[in-house]
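All protein chains of the complex are present and in place, except for one that has been dropped.
What follows is chain A.
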């Protein structure tokens, strides 16, 4: 962030210091704790699953109880409109910090999340069947609680977004909790697709805000409201942020996921889809209200979306026969109402919106729980079958009726109060001309629908004749404790409805103050405001609703004339089509043919390299050409012929291999010719090992390659190959003839004084660039172990002969070879020790010595057979690799003990008898590690291949050991 927005950094620091005077991190320490607790609980609670459902329910309640206790002491600060802040830098370069914030608004939401969460935990204890995985359920519920608390208490927009996405993910798992139901899985997928997509839009919006403001800290963003609104990107920001909010809060046209999410267990619907998650979008609008609201764009986008959602939700709710479907669309409608209130842009409307958040959460959560009880006790949610339950469960019926009345906006209940405020605000909206009539009319119309579906919920379920064909009959009251959460919420509805000022007054004031940035308008909370226009609208809505319910059959008939839009079918079709397109694209690019991938890879390299090289002018550079001497010319001619012949004769695999070794040998000679003795030695020994390896592989493989490709294909490949080869020739030529500068002067100058060796290549490997070498031998070790693992438990039977009618020779270990090979071993070992020791000063070193030793050992395997050799080798190659890496690391770490950086080397001189003055560098220990790793890796690879065949294809001859 420092680099990106220096001036904003200052601003942020200033604001932060200002706030810091109010609260210390120590005081605010409880904030991250509150957010962390549910996550810790999610880990801990399943441990109590053994103790039964009650034990795990109690364990799951602990985080919320502690959180409530931790929040309580902060109330004094918040009641006066204060803010408690916790700030801990996390990734300052990205502007991401662990900032948490508690103000009136976040406290209000935190209380809803914690208290309703507690009630849901109690309710779920009785709702879930004993055989269901209650531990998983509670763990997810607690994760969700933590994520929601994270959203409402984050003071950094990026941090908030992390929690925002977390709620989408956890809600996916909760909606799809009954994984055996296809509808549940699809509903979960739909919810995730819609809310996740909105989350992406929100991310983009937040990033732009961060770019405009120069900080993601909420304090800075809220303070920079005017700057954001004046910015050219404001419409984009607003659209993106609102996309996030609207998808999450199920606003039209994204509302369709919410009814389908009703496949979730009812406690999940009650918690996520009434009280918390769908309120996250609302919360976002409230949180960013000072930063984004108050413009015409905000007004039109938010209020019209809200209006459409309000009306559509209310209308559709009336049509639903599914209890939860009715509640879901009613939720959509009420969310639309809250959105509309925020969209109106007046301060009083914002207060009403916050108030309705509380009221809706209480009555809707209790209604969902009541619906869950009914579902639980009758086995169905179809209102055409559930009738006359009053007789069977009068207690539940009473509770549901009070909650439904609150939803309908009946006086003396909390729903009435916020609805009155809404009606009043709809009248105060100063729209031009006849438009001024639109909000009140829509408000009243929505009120009528709202009353109608509330009446339907009550009348259809509890009265209206007798139950029809219930799966569980007769229904009866649920367990006592299952009703307690409903009772508490209904009690809250009544208390708020009658004594609003006492019950929620201070909390509402604090929340409104935080939403509006401290500037709270005058409002009067009381259970009745006397006779006025809003009350009249309520009466119209009430009687209109009753009338509509009584005429519902006509309403259904009216609706039946329209074609039903099945959002689910559309959504599934879109998903299916996208999947199909993706599959087709994948199949197009990735048809499973490695041969084709190789071709595409080479072609891409050619195409990508061609463009920049075309501009370079691949001609002979300033240095010009030097003449060729005869030996070099001949050697290159042999190399070219051998390379071409390798390709031409590749069907005869054995000959190709022989030709390949010719190429390798000439490459080694080339290194020797052009002043690279170390490379020549390495290449030579690697060449031997490689050819042995390929011969060994060829033992298992067919010895010829059939003609498979068409001649057209071969021509195409030839063209590609020629273009690649021609390109490499030109690049090499252009490079070789141009002057260059190198950083190697440093190495040449310091090799002796600093590294203590005159062989600069070796000093670079073990000293200057020792860390790279350590990485490289690690790769070597991993490759060898990978080979071992890949071939372990794999058996390959070699073909009986070379495939051309020649059987294997019966003389598996010729005596001559055996007799020569055995004395070679000590000689070769001595040579490798010599090469190793002189490596620091003359060509040699760990790599080459290791390869020489490997070759000597391989010779024993070849000459005397696997078993004979293994019997005489007292160590395992795995251990050798480990030992080698250990030496290398110890050599490096040794310098740490003398407080030098890793792999710093030191050296001294000792007098060695016979040899004379000899230099010993600590880098030699490192080189010893290289030596051991190379031997271990090489031999492990080869022996693994040799062991592939369960038994030799050749019958042991009489003279074999």
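Here are a few things to note about the model shown:
Note that a contact is a pair of C-beta atoms (placed from the backbone, for glycine too) under 8 Å apart; a residue touches a chain by one contact, two chains touch by 3 or more; residues count from 1.
Note that in this section contacts and distances are computed from a predicted model.
Going by its UniProt record, the hidden chain of the complex is named "pH adaptation potassium efflux system C transmembrane protein" among "Quinol oxidase subunit 3", "Molybdopterin synthase catalytic subunit", "pH adaptation potassium efflux system C transmembrane protein" or "Ectoine/hydroxyectoine ABC transporter permease subunit EhuD". Of the listed positions A:547, A:718, A:827 or A:893, the one in contact with the omitted chain in the full complex is A:718.
Note that of A:729, A:819 or A:879, the residue touching the chain absent from this view is A:729.
When the omitted chain is restored, the residue from A:465, A:530, A:706 or A:823 that touches it is A:706. For the chain missing from the display, the contacting residue among A:495, A:540 or A:643 is A:643, taking the whole complex into account.
Within the whole complex, the absent chain has one touching residue among A:573, A:795, A:820 or A:886, and that is A:795. Contact between chain A and the absent chain runs through residues 591-596, 598-599, 602, 625-629, 632-633, 636, 639-640, 643-644, 646-647, 650, 653, 656-657, 660, 663-664, 667, 670-671, 673-679, 682-683, 686, 689-690, 693-694, 697-698, 700-702, 705-706, 708-710, 713, 717-718, 720-722, 724-733, 735-737, 740, 742-744, 747-748, 751-752, 758-761, 764-765, 769, 772-773, 776, 779-780, 783-784, 786-787, 790-791, 794-796, 841-843, 847, 851, 934, 937-938, 941-942, 944-945, 948.
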